[in-house]
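Shown next, in structure tokens, is the structure this report addresses.
A single protein chain has been removed from this complex, and every other one stays in its place.
What follows is chain A.
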């Protein structure tokens, strides 16, 4: 990136998505969530317009754009109050991995449906005993003839109820050494032996999290993504887009809260002036604005590096962007709740719901602490405690 303004097309994309988002909006989103409903209309419409498949190659019906484009879509919907969490997973992680490492047949089979959003694919790495520490994954795949047989447990997996398949990170036994090494499998959600149960979360969102139970799930040979030896590369390929998208999702959420707070604080008077005139209210909102802009800039940098093919450079920026965006979104929501006074915790204004939602940004997909570990060890060269 040698300029600090986005291309004309990127700006036009943002404007178009923001228009669409405004038609649905935060009240609609929370009403759906509280009513136990889904955001299918928005997902479908955004998909038809090609917004969810901007990064899928043109030959598979996608937009032929970049992760930066996809991140812009994610941020703008989130900034309208109707962020689509599964964008972080389905087009960003799953479509990227299949595009970069899938076999031709896998690309033919899956990418056209990522392109128009008609497919949602969940991504499952977290396990009950292997959260932050992916080295302890125990979901294993055993070869049986040509088939694979999967066994394991996953936890906190988003959107499984709406997904046609789940990209499951498991391990296979190396035939020669007997050591376990990672492997990625596309598991249809209707596969025999595959079960999922919702986890009751204190988050107001239409997107739910699930426990997965894989008991002798038999899969054909082509369920394995790409070649077995490339699994680690595949995982790394998915990580940067995931972080960039999570950062964009968080920046958008912060922008939404801030917009609402500014409107409220400019309108509501308790004494003679609107409360936005009091620095106790105005300054935290100004801080939120600055920190959101900084986070957004770092996110754009990470996307630009990733899109230019600099995976390593993108890694550091993507982690920093994810950290900064999560913190900025939490602060923005905090300031917004406070600016709303008692209304900050009413369902009508919807700010209280963002308190828990914004805390997710600090935990998933990679926690604040793990990012700080990464920066301490990789960027600063400090020794490791674990």
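Methods note: contacts are C-beta pairs under 8 Å (C-beta built on N, C-alpha and C of every residue); 3 or more make two chains touch, one makes a residue touch a chain; residues count from 1.
The criterion applied here is as follows: contacts and distances are computed from a predicted model.
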item	value
Chain not present in the shown complex, as UniProt names it (candidates "Signal recognition particle receptor FtsY", "Protein-methionine-sulfoxide reductase catalytic subunit MsrP", "Electron transfer flavoprotein subunit beta" or "Molybdopterin-dependent oxidoreductase")	"Electron transfer flavoprotein subunit beta"
Of A:8, A:146 or A:348, the residue in touch with the unshown chain	A:8
Candidates A:54, A:169 or A:203 - the one touching the absent chain	A:54
Touching residues (missing chain, whole complex) on chain A	8-9, 12-13, 15-16, 19-20, 48-51, 53-54, 63-65, 69
